[in-house]
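Apart from one protein chain that is not included, each protein chain of the complex appears where it belongs.
Letters A and B mark the chains as written, and numbering starts fresh at 1 in each.
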Amino acid sequence: MTTVDLPVAVPAPVRAPLRQPGRRRRLLTFIAEHAIAIALALMFLAPFVFIALTAVMTNTQALTPDVWPNSWRFDNFVEVFRTAPMLRYLTNSLLYSVLATGFMLLSSIPAAYALARLRWRGRNLAFMAVLVMMMLPPQVTVVPMYVLWARWELTGTLWPLILPNLLGDAFSIFLIRQFLLTIPEEYADAARCDGCSELRVMLQIILPLAKPAIAAAALFMFFLTWNDYFGPLLYTGENANNWTLALGLANFRDLHRVQWNLTMAATLLVMAPVIVLFFFAQKAFVRGVTLTGVKG
Amino acid sequence: MTTVALPAVFVPAATRRLARTPAPLRRKRRKHRLFVLALMAPWLLGFCIFFVYPLIATVWFSFTRYNLLSPPEFIGLRNYTFFFTSDPYGLQSVRNTLWLVIFVVPIRILFALLIAQLVIRIKRGGSLLRTIFYLPALAPPVAATLAFCYLFNPATGPVNQALAKLGFGVQPLWFSDPALAKPTLLILTVWGLGDVMVILLAVLLQVPVEQYEAAHLDGANVLQRFRYVTLPFISPVLLFAAVTGVIQMLQFFTQAAVASSVASGVAPVGGGLGERLGYPDNAMLTFPIWLYSKGFASFQLGYACAMAVMLFVVSFAFAAVLLRKSRVFLYGAEQA
Partner (left out) sequence: MTRLRIPRLAVGLAALSIITAACTATESSSTEPLPAPTASASGNVRFWHFFTGREAEAIDQVVKDFQASHPGVTVKVSTGQDDEKMRQAIAAGKGPDVGLSYSTDIVGNFCSTGAWRDLQPYISRDQVDLNQLAPVVRAYTEYEGVRCSMPVLADTYGLYYNKKLLADAGYTAPPKTMSELTEMAKKLTTFKPNGDIDVIGFMPNLDYYENSPAHWAPHWGAQWFTDDGKSALATDPAWQEMLTWQKQLVDFYGHQKLTKFSAGKGDEWGAANDFERGKVAMMLDGEWRIAFIQADKPNIDYGTAPFPAADSRPDLYGGGYVSGNIIGISKGSKNPEAGWELIKYLTTDTGAIVKLANGIKNVPTTTAALASPDLEVDDNFRTFLDIFAHPSSGTSPSTKAGAEYQNLFGTWLVKWQTDRATDLAAGLQGVAEQIDDSIALAGS
């Protein structure tokens, strides 16, 4: 009866206290949970590992069952820059992401502020409109928009993707508004009593408090534009000079179809900036994600 | 009452109308309105140019034959009837998108929930785990899809080579098999479930501990505790995740487009993307891909607009569910 190693399934004698099997079970649960977690974590990491390993293989080895590179060819990364204008793609991606993010902030923060902290007739209606815009698939309006940009002779460039951000981005407005709602009104009231104008209340009292949400919105916008494929495909497809990294990467394989090693090296290069940025701004990012869905 | 001390903005509209407003107050109110207008003006303009106009134009174009070179030509409902009676891929693309909605959305949420629960329970290294599970969601979709095309390449990919080593004689063709292409996309999207997981993590952490303890004392087992304590608490968030998931799936484009063009291995010199989309056997031809292909590869813009109108109706219906069922969004707003 004293065998501790027996599985919990053995029915405990009536006199035995309930604790012992409980502790054993807890230990087993602990081990099981950790085993599953580690196994899952490895599965989630595996693709990254394979990408990284393939990126430094020779092309012939990439087609064989060997997992471990038998010669480490870091030249592959240099080769990527030689075979495709990656620097140009990078410049375009940065132009798109940075300008879109900057413009978005300029136009969306004021709107979010008005929706969250000022009272006016039609406010709920306007907010509803923001929500509907946010949930509208871009493909719904794509044809007239394309026609419009074509009339303005801006197709073939990234401007059709950048300029609309000057006129507000629904998701960012939503995100910032949700955060602005949580700032207590007393701060603003106190300032108003000191004779501050509404503009100063906004710029000097409320917005500084909203920095985390603004940072999150900016990050989201940056990631969204960096990862965007549909937009650049539609508007810059015809003009390879204005391709972004995402578009260039999708076409990279067309140029070097069986060169999996180079393709994976390029893939890694495109993933890297986003991941680095994430590690620097993890906190703001996670807070932003939770803001979108959890409040309430 | 406190009318003068408080700024006019915060006085309920009903009170404001009671008496004739004195001049200074009126000026103040006008200033307030101008301020609101100034703040909202960019968005308002954007709303008209990027929402109202294209919506109306889409509906109009959907009744025309339009190739952008000559003016639109009115053809009534022909685009719509063609879609439902003659388009060999139209309904196929609807079925594909429906498949994604039905399988990808719930399975992603389910896995995200399980993993979130697991991460919460693990005390040491929990934050590292959270980062690991979140990382794939950050990978740009094009890059992630390319990676999966390599991993799951039927002939040379590591997955099949591992399966062969394990003794599986016949290995799946993954993206190249019409029956498996969408399930392989499912694996890809489950890998990137981090976005849903983070939201669920946040709300799971807010579930009141006392309620768990009370349920525990009442003798509830794990499942019961989940059913009666956790689920009611997180259900608004689940709804949010489900509806946004559905809307995401309705516009699912990048992964399917990249996977079919890469897996097809056909890169005709000088050909376009359009002729490769849908491989294999149109198993990955989603509704937005077919719309894009019709509009910007075949330049049947009127037809693409007819499809856009249908897409709008469906996604608006889902959006309406979320807007009505959940007060999540209107948090803090006036209950008009």
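For this structure, a couple of remarks:
Here, a residue touches a chain if its C-beta (ideal position, glycine included) is under 8 Å from a C-beta of that chain, and two chains touch if they have at least 3 such contacts.
Remember, predicted model here, so these are calculated numbers, not experimental data.
Within the entire complex, contacts from the absent chain reach the displayed chains A, B. In the complete complex, the residue from B:Leu69, B:Leu166 or B:Val209 that touches the missing chain is B:Leu69. Summary of contacts with the chain left out: across A:Ala150, A:Ile183, A:Leu203 or A:Leu224, the touching residue is A:Ala150. One of B:Val52, B:Ala214 or B:Ala317 touches the chain omitted from the figure, and that residue is B:Val52. Counting over the whole complex, chain B has residues 30, 33, 36-37, 40, 44-45, 47-49, 52-53, 56-57, 65, 67-72, 78-79, 82, 86, 88-89, 153-156, 164, 169-170, 173, 176-178, 263-267, 269-275, 278, 280-282, 296-300, 303 touching the chain that is not drawn.
By the touch definition given at the top, chain A reaches the unshown chain through residues 120-122, 125-126, 144, 146-151, 153, 155-156, 237-240, 255-258.
Quick note on the criterion: only the chains that are shown with their structure count from here on.
Separation between the centroids of chain A and chain B, computed from CA atoms only, is 14 Å.
Against chain B, the residues of chain A that register as touching in their complex are 33-34, 36-37, 40-41, 44-45, 47-48, 50-51, 54, 62-65, 67, 106-108, 110-111, 113-114, 116, 118-121, 123-124, 126-133, 135-148, 150, 164, 166-168, 173-174, 178, 181, 192, 198-199, 223, 226-227, 229-230, 233-234, 237, 245-247, 249-250, 253-254, 257, 260, 263-264, 267, 270-271, 274-275, 278, 282, 286, 289-290, 292-296.
Residues 7, 9-10, 13, 31-33, 35-36, 38-40, 42-43, 45-47, 49-51, 53-55, 57-58, 61, 68, 115, 118-119, 121-122, 129, 131-133, 135-136, 138-144, 146-148, 150-151, 156, 158, 161, 164-165, 191, 195, 198-199, 202-203, 206, 236-237, 240-241, 244, 247, 250-251, 253-254, 257-258, 261-262, 265, 267, 273, 288, 291-292, 295-296, 301, 304-305, 308-309, 311-312, 315-316, 318-319, 322-323, 326-334, 336 of chain B touch chain A in their complex.
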